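All protein chains but one are shown at their positions in the complex.
And then chain A:
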Amino acid sequence: MKVCVIGNSHLASFKLGWDVIASQFPSVSPSFFGSPAGGLSRLKLKGATLVPRGEKLKRDLEFTSGGLSSIDISAYDAFVIVGAQAGLLRMLQFNQRHRTANWLGVSTYESLLSGVCFQEAARGALRGRRAISIIRMLRSVTDRPVLLSVEPFFSLTVKPKSQFWREDAVSALDRMRPIYEAEMDALRSELGFTLIDQPAETVVEECFTAPEFGSGSIKLLEGLATAHSDGEHRHMNSKYGALVARDAVQQLFSITAPGLARLAAVVEAPSLMTRLRERAIVGHFIGR
């Protein structure tokens, strides 16, 4: 199964995690395409190909994919979007900046909004996320499976640095989750993608990532060997990436063959039968 994995800086964790578990899924052949920060905003659809606008993104796509400077959508059986601004974290950050009169929190904020304006803006912000834009482009030319893997919550190590994360974040979560879930349901219904939430075992104190998944995270730079500086709390390591990548692969299998995911996950070296069944799924995708 040829899988196209597109992501922002969080792609580093996913890729390094995939390297850890790759041998367990020999029939899965991923190609990675990534660019840190806002680089993916310059990814545009041209016919059935996603092409970079600008040299920087072109170089990023080439180094992450091993030489490809564009994404031929028809060449893949499935797509995984990694991070790219998607997830409940971004909704919490929205609430970090904007408040309403009925919930001012204790930390400082940028602006006070009316309840209606707050809801409209929060929903609009979610709809405008880069991941959603990429899925829209994909969906305009393919109906093959698309998965969206959300960005992780900040590491628990962020708490001492920020009053919002220390004192307001959990309350904010209660406010933002219903907006997030309702809008994400609407987007899934409209665009037909599968959401991969942050693995439950990595979440602590409701909206943080356990520090063990954050230490030793790597930047999405050529060579994938540059560590983030001390104090990094946004990005996760290969241990986290392995959990997410495994979830993604299992979700891909379960979309067409629910029983196979379990089977594929338990075998270290897949049996001939497993390989044959996975190949059958590939055939299914290709035949669509």
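By definition in this document, contacts are C-beta pairs under 8 Å (C-beta built on N, C-alpha and C of every residue); 3 or more make two chains touch, one makes a residue touch a chain; residues count from 1.
As a convention for this text, contacts and distances are computed from a predicted model.
Considering only "ANTAR domain-containing protein", "GSCFA domain-containing protein", "Cytochrome ubiquinol oxidase subunit I" or "Amino acid/amide ABC transporter ATP-binding protein 1, HAAT family", the record for the omitted chain gives "GSCFA domain-containing protein", by its UniProt protein name. In the complete assembly, the contact with the undisplayed chain comes from A:C117, out of A:A37, A:A75, A:C117 or A:A182. The chain that is not drawn here is touched, among residues A:W18, A:F32, A:F79 or A:F94, by A:F94.
Residues of chain A in touch with the missing chain: 94, 97-98, 101-102, 111-118, 120-128.
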